[in-house]
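Quick one: this structure, given as structure tokens, is what I'll be asking you about.
A single protein chain has been omitted from the complex, and every remaining protein chain is retained in its original position.
Labels run A, B and C following the written order; every chain starts at residue 1.
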Amino acid sequence: MNSLKKILLGDQGLVVIFAVAFAIVSLTVPNFLTERNILGLLQSVVTIGIVACTMMFCLASRDFDLSVGSTVAFTGMIAVIASNMTGSIVMGLIIALLSGALVGAVNGFVIACFRINALITTLATMQIVRGLALIVSDGRAVGINDPGFYQLALSRFLGIPTPIWVMGALFIAFGFLLNRTVFGKNTLAIGGNPEAARLAGVNVVSMRIWIFALQGLICAVAGIMLASRITSGQPNAATGLELSVISACVLGGVSLAGGRAAMTGVIVGVMIMGIAENVMNLLNIQAFYQYVVRGLILLIAVLLDNLRSTASR
Amino acid sequence: MNSLKKILLGDQGLVVIFAVAFAIVSLTVPNFLTERNILGLLQSVVTIGIVACTMMFCLASRDFDLSVGSTVAFTGMIAVIASNMTGSIVMGLIIALLSGALVGAVNGFVIACFRINALITTLATMQIVRGLALIVSDGRAVGINDPGFYQLALSRFLGIPTPIWVMGALFIAFGFLLNRTVFGKNTLAIGGNPEAARLAGVNVVSMRIWIFALQGLICAVAGIMLASRITSGQPNAATGLELSVISACVLGGVSLAGGRAAMTGVIVGVMIMGIAENVMNLLNIQAFYQYVVRGLILLIAVLLDNLRSTASR
Amino acid sequence: MSYLSVQNISKSYPGVQALSDISFSVEKGAVHGLMGENGAGKSTLIRVLSGDQSADSGSISIDGIEQNYGSVRDAFEAGVIVIHQELQLVPELTVAENLWLGRFPNRGGVLEGRRLVETVRDRLEEIGVDVDPNAKVASLSIGARQMVEIAKAVMMEARVIALDEPTSSLSSRESEILFNLIARLKAKGTVILYVSHRLEEIFHLCDSLTVLRDGRLAAHHPDIANVTRDQIIAEMVGREIGNIWGWRERSFGPVRLEVSGMCGDKLPGPAEFSVRQGEILGFFGLIGAGRSELMRLVYGADTRRGGTVSIDGKEVPADNPRGAINAGLVLCPEDRKHDGIIQGRSIEENIAISSRRHMSSFGILQLGKEAALADRFIARLKVRTPSRKQDIVNLSGGNQQKVILGRWLSEQGVKVLIVDEPTRGIDVGAKSEIYDILYELAEGGMAIVVVSSELPEVMGISDRIIVMCEGRMVGQFARETFEERNILTLALPDRNAAHTV
Partner (left out) sequence: ADVKIGFVVKQPEEPWFQDEWKFAQKAAEEKGFTLVEIGAPDGEKVQAAIDNLGAQGAQGFIICVPDVKLGPGIVAKAAANDLKLMTVDDRLVGADGEPIESVPHMGISAVKIGETVGQSIAAEIEARGWDMSEVGAIRVSYDQLPTAVDRVEGAIAALTAAGFPAENIYDAPQAKTDTEAALNAATTVLNQHADVKKWIAFGLNDEAVLGAVRATESVGIPAENVIGVGIGGAESAINEFKKPSATGFYGTVIISPKRHGYETALNMYEWIANNKAPEPLILTSGSLALRDTYVDVRKDLGIE
């Protein structure tokens, strides 16, 4: 009894709640627990999942990035255009990754060096980058010349599509980065108390630039995957992504006041968002009611987590 | 010389910068400084301006409200439907105001009593309320039976349309509320140091509920004005309003970390957003470039303000 | 008849029994001291009294009537006012607004602006605090803030006032103001609960005393005249401590730290001083004397207007703490809440943040080493906590201070250590342990600068003292010439317009 309580109220409580919810859904929703559906579900959260890895760092250091959706669209676009132009997919990917990192670094530079509010800065770059994506493509979808590009998303390893492997690998890598490296701990320290971190010798300015640059780079990974999945670069892709990603993180226990974050939490947050969507479609819930249900699930998830953590106090 | 510096760097520095920018725009952009255009400009910021009044309180108390756009759409909808059903515009308005306040109070209640993150809560209600708006209208705009309803927006007093008067009155009222009342000071105290406010006996929970309820009520005012201006209740109206309003506030110097806010700043923030839009259309700037320009204006505005305030240190 | 009576109060936090079964009572018009080691439960008791936290069991009665209030407001109404250990001010509001927070003078919700400012101006003048009521609190030094906080208690007509370590960031002059205020309140019949780690104050002010230990009542002394200093220490710590300073003779090496021409925005300067290997240099001054400002400039935490710092003859980069740390210079800041603790992170991480540079390979942490380091300091400084994984915000104030000190005392490769108000809020037992560590480090060749507002401390542990006043260094004393009166006089602003060092 007592040990059950311990498990539920412990650090991993959210994971346990999630596992229970998952079990219930598996048992009650027809067609949910089939290999095909689970793979489909996982693929549907690839973009959110990948971007959430670095958004977690951003939020943990008490920052905010609204430009991720635009950056994903922009870099996907660049990947396609650059591949077409150079005739080499590898070159295309490299250029896309670099331009993503550049966008992020610019964000970080403005925020850290001029000490401008991150919300405003990234709201501005969100628009600028979206504008650039529209300008370079003249507002139109750009087709991919070399069908090899599709293989990035279509290929499978051990029966599981590549994008899922990529997402999984990033989960592990960023989980490690957060908990086991100086970079991760410094990120959390900046979020907990930036002034104290600075006085303790953390180079806050360069850390923030790095975090944003990393965010841009990872957005480019997501953008490339997305372009490959939808077989074209689309300037209108991934609108509103920022809110989904931030919600997934906060749902997973990342504190907007900084200093608190965990990879398992974020993974669970991402999964909750994906499962909610998936189950509503499986249950054939009407579109307008989906809004309401989505909102309620969000509320209930944080409420449960909150009850858990106050009960443990 | 020195007194000029004082003016620029003083508390009202943003206002001065704004005045200079306004003068430049007036001189260089054809058709800008005409009565018609200025009235049109003012009308175009009515929704943002009205909602910014209470958003300022919300942010000043270190909270966050993403549900304003949905609430504006929902209450506008309700105003139309209720007017149509009861056959009385007054009844319709009262019902709309009440439902707005109710939505806000629910937000406040959940956030303050269950101590759930405001971002997640209002993200949830944003979806729920939008869903409700879509459900009650079946996803289509609802027309207004009694043309008297249009008069709310079309009527003029001293040649100036009613919505502008309403916005102006709210600016004055909320400016007074912020600086000259116990409510305003308590709001700033909660934002500045919630713990200190609580220990000083400020009832933080009920204050937060009040702030959100007020926010909902004012959203209803904006919703009604909007429905009257666009002569119908539209379930899709005001999407993305939340980001515009928050940007206007932050641009006007409201701190996201709470505790800092000024009505003049917010008014300037709102005006900058409106003028940017207006001038771009007057200058016939292409749609895609408008994104980039909008982003740059945002950046430059905060950058200038920031230079100003660091220079004064 | 006892006026305030606390009966069988217990309170627990997860993993910690903060108070168990505490009872004592205080007469009307008496000052009652509360003492105990860090984490003994003093602040918890005061929080219960303030209505902020509710006790798990037990009751409080005032004037024979049992109180059962559920909020700060209720406690207010019952006439209980508390000044908490951590300053509770809103930086963005003015001094006057802070003093009125929670009960602004108003007419139908509209503020009475004039009354708000004028009453405060009068009261501040009356009690001798020199602060502008219209100044934003953010612009005040920490000491000035403490005075504002104290003014808050005196402004209200309270039946019971509890002060939780009010003097921890005050120098003797401000403390005097406070003591006078307390005497006046006492005369009016107010009951005062007084928490402090400074024994001299307790003897000077209190009529009666309660000692807490590990959340239990260790002793209750209805009349303080019947106890001795050593007895109280024994009750608190569970052992005797002879001379808490325990100064030891050392030999000094060549000059380690050399500061010259130092000026900054808030420090007209220029300040010059040097410290030798193995030397402990004390800095004394009143609030606002500029000691903290000077040390922050030396550390590169604030921007210099001019001046250089060198260690062993090598110049240290001017612009950021990281450069200083790399050169072997570290500073433990005075404001632990703003500049020290990293909220939301564990004790372990708070200790390891700076030294983990030495405990990682290729940026990857060696968690075992960090844990061992944390455990070592938790044990040596007796940090009261269920585990090193505990979030630092859940520690008592003094224990937080120990953790922050631990961060800097455990740094490797340090040549110069500057500690600003190192023992703020720390109990006697741990203090002597900290002094011991400082001596050990000095013996290892480190140059140490100690900034403190507690004159006995500066005199007790320094080899040399520099006195600052109004942003300038006004005098210095070698250990043989330490004399309380001389040092104090030099620190007073009016006396030393003429001589500078």
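Operating definition for what follows: a contact is a pair of C-beta atoms (placed from the backbone, for glycine too) under 8 Å apart; a residue touches a chain by one contact, two chains touch by 3 or more.
Owing to the predicted nature of the structure, the values given are computational and were not obtained by experimental measurement.
*Asks:* Give the residue, chosen from B:134, B:213 or B:256, that touches the chain omitted from the document.
*Replies:* Of the candidates B:134, B:213 or B:256, B:134 is in touch with the missing chain.
*Asks:* Which one, B:14, B:129, B:144 or B:213, makes contact with the chain that was left out?
*Replies:* B:144
*Asks:* Residues on subunit A that touch the omitted chain in the whole complex?
*Replies:* So the residues of subunit A touching the missing chain come out as 30-31, 34, 36-37, 40, 43-44, 47, 134, 138-144, 147, 153-154, 161, 226, 229-232, 234-240, 277-278, 281-282, 284, 286-288, 290.
*Asks:* Given the full complex, what residues of subunit B touch the hidden partner chain?
*Replies:* Interface residues of subunit B facing the absent chain: 30-31, 34, 36-37, 39-41, 43-44, 47, 134, 139-145, 150, 154, 226, 229-232, 234-239, 277-278, 281-282, 284, 286-288, 290.
Everything below uses one rule, namely that only the chains that are shown with their structure count from here on.
*Asks:* In graph terms, nodes being chains and edges touches, is this line, ring, star, complete or other?
*Replies:* Looks like everything touches everything, fully connected.
*Asks:* Suppose chain centres are the mean of their C-alpha atoms. Which chain sits farthest from subunit A?
*Replies:* C
*Asks:* Using Cα averages as centroids, what's the distance between subunit A and subunit C in whole Å?
*Replies:* 43
*Asks:* If we count contacts the way the header does, which residues on subunit B are in touch with subunit C in the complex?
*Replies:* 180-183, 185-186, 188-189, 191-193, 195-203, 259-260
*Asks:* Considering the complex alone, what residue numbers of subunit C touch subunit B?
*Replies:* 50, 52, 71-73, 76, 82, 84, 88-93, 97, 101-104, 106, 109-111, 113
*Asks:* Please name which positions on subunit C make contact with subunit A in the complex.
*Replies:* Those in contact with subunit A are residues 13-14, 299, 301, 320-322, 325-326, 331, 333, 338-345, 349, 352-354, 356-357, 360, 363-365, 367, 407.
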